[in-house]
Structures are given as C-alpha cells and as structure tokens.
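All protein chains but one are shown at their positions in the complex.
When the chains are written out, they are named A and B in that same order, and each has its own residue count from 1.
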Amino acid sequence: MIINHPLLGPRDAAEFVYLGDASLIDRPDWQAEDAAEAFYEYGYLRDNPAGQHQELWYHEQGDRSWLVVTRDTLTHEISKVEMARDVARSRGRSK
Amino acid sequence: MSQTNRIKGGLIDRNQVMNFTFNGKAMQGHAGDTLASALLANGQRLVGRSFKYHRPRGIFTAGSEEPNALVQLRSGAYQEPNTRATVAELFDGLTATSQNHRGSLEFDLMAVTDLMAPFLSAGFYYKTFMWPRAFWEKLYEPMIRKSAGLGSLSMEEDPDSYDKGFVHCDLLVIGAGPSGLSAALAAGRAGARVVLADEDFTPGGRLNAETLEVDGTAGADWAAQAIAELAAMDNVRIMTRTTVYGAYDHGIYGALERCTDHLASSGGKPRQILWRIYSKRAVLAAGSTERPIAFGNNDRPGVMLAGAVRTYANRYGVTPGQQVAVFTNNDDGWRTAADLAANGVAINAIIDTRDAPAVCDVPGARHIRNAAVVDTVGRKGLKSVTLTDGQVIPVDCLAVSGGWSPNVHLTCHQRGRPTWREDICAFVPGADLPPGMAVAGAANGSMTLAAALTEGRAVANAQIKALGMTPSRKAAPKAEDEPRDCAPFWHVGESKNRAWLDLQNDVTVKDVKQSYREGFRSVEHLKRYTTLGMATDQGKTANIPALAIMAECTGKTLQDTGTTIFRPPYTPVPLGALGGRSRGKDFRPYRLTPSHKWASENGATFVEVGNWLRAQWYARPGEQGWRDSVDREVEMTRNSVGICDVTTLGKIDVQGKDAAEFLNKVYANGFAKLAVGKVRYGLMLREDGICYDDGTTARMGENHYVMTTTTANAVLVFRRMEFARQCLWPDLDVHLISTTDGWAQFAVAGPNARNLLRKVIDAGHDISNEAFPFMGCGEVTVCGGMPARLFRISFSGELAYEIAVPARYGNSMMQVLMEAGKEFDAVPYGTEALGVMRIEKGHAAGNELNGQTTAYNLGMGKMVSQTKECIGNVLSQRPEMLLEDAIKLVGFRPVDRSQKLIAGSHFITKGDEATMANDQGWMTSVAYSPSLGHSIGLGFIKSGDTRKGEVVRAVSPIHGTEIEVEIVSAHFIDPEGERLRA
C-alpha cells in the first residue's frame, strides 16, 4: 500500500507501523465518575467496519509522525490522511 | 543426435552453436533457442513423465504456460527442478534431465500407476488414505511423499545470490507484444516515465512467432525497431526476462527478473531480482493463451498447441514433426497449417470441428469439415490420430487449437472477476480492474493484430491524459485484421479413452464429471477436489476447458460458472528471490556496542540480544566453562569493581517546557518533582494496567531529561511516547529524540567504583558520596575535557555508577577504565554476570515484566499513583487485578542448598497434587549465586509477600524434577541497600 503523507507525499506502507482504530485518540477523562467503564471501553472495544475506517499509522521509518488514515477495509482505498496531532487538537485534546 | 527438425528461418543465430545435454545425451542448438526448441530440433519428443500416472509426455506449448515439459536444469548445488523447458534459454554447457520417473525416462517403473488409473480417480487420496488411522504415519505418508512431487532438490545450500529492487514509473506496461509495444511507444513519445516489462528474452510477443506484418514490415522486424526506438528514450526502461507476477494495492506490482539464468554461470552476480514496481498507472498487455481440446489420449508427445507449433517454426526454425495435422475449432489454427506448409512441412490434414469453408489455402492439406479427433496412437510419440468417423491419419505431430483465452490473471489480483464473451469464446477482464490499470490487446479480448496495435496506443493515451500529460499525436502502427472466428468446442464426446484437461495434474474429463456427480460443483470445489489448475502452470491451458465441461454438467452458462480466483504469482517465483539478501548472517542487521572491539580482543563470548551482539562473559585461560567465568566476574565485581557496557539500554532525550508534565503522564509513578541532578526509577504501564517497561530517568537540566528504557523495548517505548505526545497531549511542549547509539555507557560497579572513577573523571568534579549521592546525575568531563554524563544508579546492588561518553570514544573509554582499574583488579563483566547480580539483588527484568504482570504483582503497587493522570493507572485498579491472593514476586532458595533451581518450574503447596488446579505460580529467573554459594530464584507465587519462610515444591514436569524451595525475600544481597548508598 501507499500512504500519501500530508507532509512527505506518497510513501510505502512498509515505512509505517499500524496501531488500529483512531478512537484511541479519544482517551477518557481519568477523573470522570465512570472512568473505569470508559477506560474499559477505550481499551478493549473497537468497531470493525467493512468499509471506511479511521486508523492510526506511525511513520516510524520516516518523520515519526502519527497519522490518521481513512481507509476502506474492503478495497484498501485511502481517501484521507491527516496528521494525528491535528486530529487530536480538533477532537479537543488541547490542554 | 543431429538437428533433424531444423528448418529454415527463425530468430536464432545459426553461427552460434550451443552444446547441451539432455539425460546425458549430447545435443546442439543455437543462440536464441529455448531448451524446448532445441530438444524439438534434435527430434527429442519424450521429455518427461506426468505427475500422477507417469504417462510419457512431450513439449506442449512454447511459453510460460507449459504444463508438461518440466525438467531439471544444471547439477550439484545449482540443480533446479520443475523448470519449464519452454522458457529456459539455451546456453552452451547446459545440462538438463527429465524428472518424475524411476529408472529411465523411456522405461519408468512408476508407469504402473497408469494401469491402476481406474482406482486413482479424483478424490482418490481423500477416500483411500483415511483408514486405518495407524497406517498413516508409517505407511501412507512415506509412500505418498516418495511418489509425490516432480523434480528433486539438490539438498544443498543455494550457491546463487538474489537481490531486490525498487522502480518508480508513471506508466507500467506489462507485456511487450503488439499492444504493449504500441502502448509503450505512445507513452514514451509523450514523455512519461515508462517501464516496459516482458517475461521473454526477446520482446515482441507473438510478432516473433507469426508471419504477420506491421507497417509493411515483418512483425519481428517491426518489434525490433520499436524496441530500438524505446531503448533510445531516457524516460523508458525496458525490462526483459522480467515477469510481472502480481498486482498489489495502490499501483504496486511485483516482478521477477531472471538476470543470469541464461548464462552458464552467474559470475557472482544476483541470479534473480525481485522488483517492487511503483506505478502511477499500468497497461496490462499480457496477450492470450491458447487452450486445447480434450479427446482420447490427447496427452501423447507430439500433440501440441497449434500456436506453439507455428512458434517453433517461425521463431526457432524448428518443426515439431514431419507429418503434421491440425485440429481446430477456429480460424487461427489454419495459420499454423499455412505457416508450416510455407516452410515445406507436410500438412496431412486440417480437421475443423466447424462445418465451414477453408479459411485459407494450404497446399497439400486435406480439409476435413465437421470432424474431430477421437483417439491417438503412439505411447512415447504420436504415430497417428483417429477421427470420429474412424479414419486414421498417420502423423507425428498434431497441432490443436481450442481457441485463445485472454491472460486476465493480473486483472483479478484484487478480486476482479472476468466476464464471458460469447463472440470470442473467452473470459475477458471485468469492469472491476485494480485501480490505475487498463487492459489492451489480446488480454482484453481484442484478438486481432490490428486491434491490438490500435488499442495499445489508445489505452496508453488515455492513461497519459489521466496523468495530466499530453499524448503524442503519432498514429498507431498498422496491420491487417487476421481471421479469428471461433466456435465453442471443448471435448470430443465420442472419445472412449481418457481425455486430458490438466496435463500437469493428470485431470481428465471424467474426473470433472465425477467431481460434478459427487457434488463438488463450484469451480473452487472442483479445483480442490481434482487438483485442476494447481502447481507450476496454475492451469493456464487447462482451466477454461474444464470449466466449460463443468458448465455442461450443471447446465449453467460459463459466465455463471465463473473462474477460480487468480492470485499472485502469475508464474512461479523462487523462494530464494523472495528471501533476497536476507539469509545466513545477513538475515538481519546486527548492532555492535561501542566497546565491541575491545571485548572481542579480550576473550568475550557474544550473545544476540535483539539485533545487538553483547559480551556474555569474558573467559580467562584455565576456566572450564561459562559458569567459571561468570562466577568470577560476579565475585570480582562485588569484591572490588567490575565494568559492563550497558549502551544497549534505550536512551531517549526528552526536552521541553512541559517535559516534566509529560513524563508524569507516561510513567506510573510521580515525576513532576524530580530535581535537577537527580535520577528516578520509573515504571511504565500499558493502558490496561499491565507493566510495560521500566528504567531510569535523569533530570539533566530544567527542561532536559534523559530517559533509559530496557534494551528490548527501546523502539516500542519511543513509539508509544510519540503517540502520547502527538495523539493524547498534543499541546505539551515536549520533544523526543533517541540517543541510544550516541553515548557509550558503562556500568562501573563495586566497592572500588568511586575510586576507579576518580582516576578518570577530571578534577573539579566532586563525586564523593556527599556531593554525588545515590540517584544523583550530572555532566562531568573525563580524561582531560571529554564531555561525559555520570549517573549514580545500580542494577547490581553495589556502589555503582554509569558513565557515558560520546560513542566514538567508547572503545577507548573501555580501555581507559580497565587500565585505570588495574590497581583494583577491575574486571569486565558480561550479560550473564549482570543477570546473576540483578537476581541476587531482586531486580525485575524481562522475565518478570513479561506482559502479564502488574505493579501489584511485582510488589510495586504503591508506586502507581492514583492522584495524577497517567497511562494505565485507571485500569490497574480493576478488582480482578488487586485480589488478595494475587501472585507476588518473591525469592526462592532450595531447601537442599545443593539443588539447582529450574526457571519455568511451577509452585505447588506441599501435600497438594501437581496439577494445574493446584498451581500457585512459577519461577521466572534462576541463577547460581556465587555470593551465597547456592542456586537462587525469583518467581511469582500467590500471596508471596505473606508466605516468607514457607516451603513449597517447584515442579517441572518437562524436566521431571520436583524441588523443595523456601519462600524468601527477593533481595538476597544487601536488603537494606547499604552498599549502593555507600
């Protein structure tokens, strides 16, 4: 596969390490009432869609950036690649 | 034997004579021959035995689809089995042998299996070798193994080398036949970066095998001119002898280049290269493959595909027979008759299944309409054919054409399904092509030469436009549309004898019908049940006729019957090529510690730790075994001072205004208040609360920390910290960079550690216990100004430091430390002594941090802060992980001190049966403690912290041992930590 890195352009997927569902960005609030339950869901429960999937890839043999890749699990078509840091900020993970 | 079947013409160089042997017989051929064409030239019709029935077989095709002519090439360690003679280029000195027979090729003892054929039908193995069960291992399997397989391996290491490579292009053109050349010319002229790959050694495809003309010149000459034009373009790369074998995601194609297979010796160069081709667009111009018609005894040497027969005549100047007949269901078969007749070869008959007029005039040939071959005679070489009406025609070669199948394989590698086109009786690529691919020429069902040339250009131009480039305006090459009418005809129903479909796997029409009767009707079931389409040729000639027969049985259309799924590789790829350079000591990279040179000059035995080579121990003369060396290293360290290269521990430079806050989040214990000049032990958890890694982090400055990780987890911890930095807390000002390789770091441990270091650390740096206490750190200089980092940390439990210098000075630093340490009898120690000392001290390491254990299990539960946000602390509090009787890390010593503990032993309470139900835990690490004079161990046992003094049994059913052990503190040495604070 080829991942079109937002800064570096198209790069072989072999340069990357796959992690999984981009929902791992959404780490729960450790002080919330339901923190234990929320962390259980965060740690163990994933959607497994046949189709569009947002997933985390790490450019280990590149610029060490984490990316959020939107990939169709049926066709492997990649429709979007974003810097995970930007996604994290947009999902409200700023301080 | 002489070249009795050579005729005039062909693309061979008759001035170059190539000597070769087949089964020891000396033969000659010419440059430009394949082994197959040379064998035919020499009149060698019988070339092998079939897989199952050991039937005599000859050459069937002239290309990579060959099912029959599999031979062994070369000898000794270079021997290569199952090579298709039809694609093996002849070279001077080639030795080839036939395979799959016992005794000689002519008198194969295994031919008896042919007489047993009635018992060996499809599914035979599945039905027969089921019972009795006990027979399987002793009788059936050895017997099957002995008779299975085709050629044999040399059983020696492959002496050739292989390489890999990466090629990038705008447009990949797969196949250099008429449509491929036309496409490459169009794209090349437009200025695109083009790769043109072809499996053959002479590009041109069927232009080299035909008498058709392009732009008014002979096809082969036009192809040579086209190649010359392309070769002159800087933007075009021509890769001959290169098979594009797979279409992968996002325009990546796999290709195998055979670099030296056509040479007597590789000359030390890679024999083959496995290319990864990155293309923006691709044109598949893979041509088509002719298929046979099934009739009785249609597998005899001399029965060949019609296109192959004319290829041998036109390209190689060889006639496969002297008395030839053609059996066809289409116009194309007639051209074989015409081409051979033009070369003076006698054409006895043209047997056409159609009731149609002659396609062309073939002098001397009888045209037999509406007829078919029902049987043949000639066990080791065709003698005659018998027609449905009973007439017998004497021939030594029968050229058969059942029509042509487009080579759609690569269009299906991403689950594309081909569609059936009734007008050409063939499957053509479906609409669901791999993204970026377009198909041209015969591969697309455009069967005539004119159509192929036109379509090649048109498809390439469309791809050029899609790339945002401007197509060349130059017109397509011109040719005539040759007649290509075809009427479906798959097998001769009147045949009573076995009619072969898959020659390689000995699958007959009867087998397909049986498969249908027994319910294996889907094409995938048919394949598995009969082995149709398996092995080296993947049924390139056999599949479509077999599917047609299944369609007849089921009454379905061929479209509804479908094909099996084509998967890479298109043709076989040697495992050696897939392995590339990764073999032997080059299997993976190795990493050396900075003091490797010194260690290897001083008796070190090395051990692989991941990719690292680390000194395991340093043997001295007179020592009887590793234990002698390790015991001595431990004793000398604990008595005076020892030095160990610990560079392999991961080092991560952490900087930023928010570095402290960040570290406080990635470590389970507190890091917010670590003072400058101090080091702290840190424990990392996974988000699920399981321990992940540990190490120390030193605060070198206000915003500067140096973290160490375990050797094994250095890369993983870095990756995880980047995740935390970018994805979890994206607005912390913190920056990470690995410095593992940058600093040579040495543990200097033992009561004389400070005395030794004082000799190398420059004056002005006070390292007294008061000024530089346990868990202190700082920047110093050594040996007159060399910048160094000093950490007062101890893994051994002794007074110890770790000192780091820039790695390029590391080997020298080791020498200096040993030189300065002479007066203290300093000793270098390796990983074994390091391990012994950490077990004596009760430090957890990889055996204890094994991905299953928690801080609570390790006795560090209180370290996990619940008053801050950090990875893993929430889930570490799950009730199941905090049970009162959870396993706890403790020490163990044998009640009988002379007994040796065994790692992996499980603990059983005294009096209990040694069963899983009574399992209390397990021994993680053991060592002989030179300091205590007996074996010691660390391990996890239920409620271990409250059971000190209890005696339990350490049971190892694998070793058949049961040892009584006493539960003790994990800290065997200096439990109060007085030494390391000294």
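Note that in this section contacts are C-beta pairs under 8 Å (C-beta built on N, C-alpha and C of every residue); 3 or more make two chains touch, one makes a residue touch a chain.
In this section, contacts and distances are computed from a predicted model.
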The chain not rendered here carries, per UniProt and among "Ubiquinol-cytochrome c reductase iron-sulfur subunit", "Sarcosine oxidase, gamma subunit family", "Neutral metalloproteinase" or "Fe-S cluster assembly ATPase SufC", the name "Sarcosine oxidase, gamma subunit family"
Of B:Q655, B:N847 or B:T961, the residue that touches the missing chain is B:Q655
Contact with the hidden chain, among B:Y312, B:Y809 or B:F824, goes to B:Y809
Where B:D481, B:D731 or B:D825 are the choices, the one touching the absent chain is B:D731
The missing chain sits against subunit A at residues 7-9, 11-12, 14-15, 60-65, 83
Had the left-out chain been drawn, it would touch subunit B at residues 161, 163-168, 193, 269-270, 273, 276, 278, 581, 586, 588-593, 597, 611-612, 647, 653, 655-658, 703-704, 731-733, 735, 737-743, 759-760, 762-763, 782-787, 805-809, 811-813, 816, 819-820
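The criterion applied here is as follows: only the chains that are shown with their structure count from here on.
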Between subunit A and subunit B, the Cα-mean centres are separated in Å by 28
Residue set of subunit A touching subunit B in the complex reads 1-2, 12, 17, 19, 24-25, 27-28, 30-31, 35-36, 39-40, 42-44, 56, 58, 60, 64-66, 75-78, 83-85, 87-89, 93-95
Subunit B residues touching subunit A in their complex are 248-252, 278, 414, 435, 687-688, 715, 719, 722-723, 726-732, 869, 873-875, 877-878
